[in-house]
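With one protein chain removed, the remaining protein chains of the complex are shown where they sit.
What follows is subunit A.
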Amino acid sequence: MSLSFRNEIDITVLLSGATIADVAIKPRNRPPLTRLFAGKPAASLLPVLPRLFSLCSIAHHVAFQSAVEAAQGREAAPATVRRRVTAVVVERLTELLRGLFVGRLALDGTNAPAVRAVMQASALLGGADEAVPPALHRDAAVQIKAALGAMGIAGEEDETLAPGSPLAASVAGCHGKLVSEPEADPSFLTVADDLDIVTRLLADGAAYSDAPDLCGRIPETGVWARRARREAVSAAEAGSAARLKARIAEVARLCAWLDRGDADLDEGVVASYRLGAGKGAAAVECARGRLHHAVALDDEDRVVNFEFLAPTEWNFHARGPLVRSLKGATLATGRQGQDAVRALVGSFDPCVGFSLQFREAGHA
């Protein structure tokens, strides 16, 4: 099928000698969901979203459902919210773990059975709409924990890895091939930004979601941002190795949370906002960061407007966190330097594939 929209990000790194002088990003085109959804009953679109998105489909489902409820002036029962949070967390854990195997961090095939085991256990925990019996929840958590152990993820809540495991080797291989100036004032997307974002989203539509900002600020979202919100992180350490460790630590932390069955994880895993009569929005903290949906309904609950903003739009913004991390960095010579750039781009974990080119600055 020939799609009329590009589902890939093009990144061009402009070099001046061994230094990255600039980075140009050509974003993917987002599909025209607003046009497709317009005029349709909101309830009829709930099964459509998980079918459209191969990644974070539960997060999209929960975000849309929560935004519609907010638009209708309804509030989900605490047990329902709890189910949705668990479903989003399980999906986040699975996506983060799968990302260690898929793409640039690709571990070797010996880890595939463990990743499959986590995917199967996650499926046992079901979607956001069904209650999971406690015994099944416990069994699934035990299976996930065992699979992580088989991959070498040995920490209860941190990035401790079994010595000699492929993951330990992968982390060790990320060190020291790209020398960057630490960002002076890194900023991270938080729950406190939600209301500004969804208000702009509904008012400005694609003009905002294609290149979002917060008063000129383009904060980072995702694993590294979540770590920075929980604990002090050094901007000087924000390379691909640290980001990989943060991902591993979060996988261990989410597994421990599932295992304990605690009530709370972090603030705002799922948050919803009523924006006026017939207007609502929601934010969901998914694997790659904060996902926002905003919707306006007519009196018969048909969609008048629907907008969404995925985390990749922040991290891969033309002036965003990835570009800031790369600009001014010095590459090691030859293939090693280019591989280090590729690893850093991969550690920002775009939700689509990317192409990476290197050119001398000043050459067309």
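To be clear about the criterion, a contact is a pair of C-beta atoms (placed from the backbone, for glycine too) under 8 Å apart; a residue touches a chain by one contact, two chains touch by 3 or more; residues count from 1.
In this section, contacts and distances are computed from a predicted model.
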> Which name from "Transketolase", "Hydrogenase maturation factor HypC", "Oligopeptide transporter permease" or "Cytochrome ubiquinol oxidase subunit I" does UniProt give the chain that's left off?
Replying inline: "Hydrogenase maturation factor HypC"
> Which residue among A:Lys26, A:Arg82 or A:Arg98 touches the omitted chain?
Replying inline: A:Arg98
> From the list A:Pro78, A:Gly109 or A:Gly362, which touches the chain that is not on show?
Replying inline: A:Gly109
>> Can you tell me which of A:Ala310, A:Ala329 or A:Leu344 touches the chain that was removed from the display?
In response: A:Ala310
> On subunit A, what residues meet the omitted chain?
Replying inline: 1-5, 7, 29-33, 35-36, 48, 51-57, 60, 98, 101-103, 109, 112, 115-116, 119, 308, 310, 312, 351-353
